[in-house]
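Have a look at the structure that comes next, please.
Excluded from the complex is one protein chain; the other protein chains are retained at their positions.
Chain lettering (A and B) follows the sequence in which the chains are written, and residue indices restart at 1 in each chain.
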Amino acid sequence: MVPLFVLIPFFSIIILNLFPKKLMQHLSFVWLGFLSLAQVYLVAAHPVWFWDTKLELWNLLFSFHYSVDVITLVVLLCIGIVVFVSLLASRAMISDVHQRVNFKNLLLVTLIGMNATALVTDVFSLYVFIEITAVSSYIMIAMNKDALGLEGAFKYLILSAIATVMMLTAISLLLLLTGNTSFETVGAGLAGAGNSLFVRVSIGLFLCGLFIKSGLVPFHGWLPDAYSAAPAPASILLAGIVTKVSGVYVLMRLAVSVFGLTPSVQALLMFIGAVSIIIGAIAALTQTDFKRMLAYSSISQIGYIILGVGCGTKLALIGAVFHLFNHAIFKSLLFVNAASVEKELGTTDMDKMGGLTQRMPVTGITSVIGLLSTAGIPPLSGFWSKFIIIIALWQAGNFGYAAFALLASIITLAYFLSMQRKVFFGKLKAGLENIKESSISLIVSQAVLAIITLGVGLIFPLVISWR
Amino acid sequence: MNLAYTQTFWYFYIAIMLLFVMGAYYIIASFNLIRVLIGLELLIKAVTLLSILTGYLTHNEGLAQALVITLIVIEVVIMVVAGGIVVSIYRNNKTLDTRKLKELKG
Partner (left out) sequence: MALNLILLALLLVAGIWTVLTTRLVRSVVGLALVSAVVSILIFRLNSPLAAAFELSVCAGLISVIFVTTISFTQRLTPERLEERRKERLGKYWYLPVILIIAGILLIAFKPILDFPLPRVPSEQDTRNIIWHMRHVDLLGQILVILAGVFGVVILFKEPKK
């Protein structure tokens, strides 16, 4: 019944749009909430009747070759959680009913795109669904039609389209080499073709396209602009899941199932990962806008994940997947904080903020949890995943990279603590007397994400045995 | 049959590389947002030709055509959305010059 992940949202777009607007906004809110929570439940509880029965009748009409393994399950879980949080945020942040309905439609399209990206077994279908996710993200960023949003959307569009062209060229070259586009054929063909320059050029082109999509240095030009210029629920969705699924997850899937981790690929991934970590951390130090700072720290954390993937050992891959999950959770939490701050203060400029916890207690406390998890403090979940990646690097013999990751983690920690003190604690700044706590849906989403972060950090040994 | 000795491939290969070059040049060197979109279109034409050529050389024309048709559908939608963004930018700023649109520095 796994194709239902893709089919049910698809039919719900068609059916939901047939209702009149007044009825539709409540109906779509409830239905989207139900879909995302159902996705979380189905992955977490893993009922056999769902995952193992095959829909015989549907297979005549819609044959969907999918494959599910552990990385897919983790990604589906992240998608469910972040879509739910984004839905709640849209209820609080977008006041116009028509805009909210548009956003929910686009959210459904993005949900289908990401679910299908996680499930397909064919290189070209992967490309099609990455494009679907990207197109709906462009529209979401440009939704408010303010100058900043449109410019961010255009930059993202051009760079993402260039990445698309690179990926398609690589797919054509792989077709030339192996004769078909499904994962098994390409994998078998690449394994048999050895390490000639042609193979390296085509894999290199594909990887460059994926680096642009994940926002790794030096292809990160679009990321801070797109994250900071998008409306708040779109930022949550983008930062929490879209960049990760259409960039990092695809890289992981290809590195594990198709390309195989040859030494040159590993060296490239580790180098780019390390460079992203350090440049993301340093650039985050100099920002004055809250969302841009979060965007640069995203670049840094994605660098950690790529460093883990590049290392190649089983422990490193586990660490990378776990860090993917953690980053989705705590980055979404931080962006929801930014959304509630933006809603109450009307700005995201950090120079104007100070001592916010006195007036917005839930936001303050959850942001402490989020920022400490980013920096990697025990016993929060961020610490465990970074720890695993560093240990795996040490075990694999890459002492230089391990020390480097540790050092960058300490720098991030130092900066985040000082920023935290300035913005959320400390004295209340002059014009901020009258703000009150933000609306209920934002509070709920922040609380849920913070509880997940704390919970995963505390029960970590149990999580590891579940794997 | 060896790829390097297939005669048709050579001329096509040169033409496709030159199309890539022209598309990349147009994206880098133009001031108007719409010209950037035209450059993007040229890049996608080059990739289309490369895919069909690949299909021809591996006797797999059916698969290559399916890919190209899907690609063309996606390309049309991207151009429509990009056109929508360009029109909205124009309505906000009354200009399409990239030198005057430097609000975000990143």
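Just so we're on the same page, a residue touches a chain if its C-beta (ideal position, glycine included) is under 8 Å from a C-beta of that chain, and two chains touch if they have at least 3 such contacts.
What you see is a predicted model, and the numbers here were worked out from it, not measured in a lab.
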item: In the full complex, displayed partners of the excluded chain; value: A, B
item: Omitted-chain contact residue, chosen from A:Met24, A:Cys78, A:Ala92 or A:Leu106; value: A:Leu106
item: Contacting the left-out chain in the complete assembly, out of A:Met143, A:Met252 or A:Val362; value: A:Met143
item: Chain A residues that touch the omitted chain in the full complex; value: 6, 10, 13, 61-65, 102, 105-106, 109, 112-113, 116, 120, 122, 124-125, 128-129, 131-132, 135-136, 138-139, 142-143, 145, 176-180, 185, 189, 193, 196-198, 201
item: Sites on chain B contacted by the missing partner chain, in the whole complex; value: 1-4, 7-9, 11-15, 17-22, 24-26, 28-29, 31-32, 34-35, 37-39, 41-42, 45, 48-49, 52-53, 55-66, 68-70, 72-77, 79-81, 83-88, 90-91, 94, 96
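Heads up, the rule we're going with is that only the chains that are shown with their structure count from here on.
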item: Averaged-CA centre spacing for the pair chain B and chain A, given as whole angstrom; value: 27
item: Of chain A, residues touching chain B in the complex; value: 124, 128, 131, 135, 138-139, 142, 145-148, 150-155, 157-158, 161-162, 165, 168-169, 171-173, 175-176, 179-181, 221, 223-225, 228-229, 292
item: Contact footprint of chain A on chain B as seen in their complex; value: 3, 27, 33, 36, 40, 43-44, 46-47, 50-51, 54-55, 57-58, 60, 63-64, 67, 70-71, 74, 77-78, 81-82, 84-86, 88-89, 92-93, 101, 103-104, 106
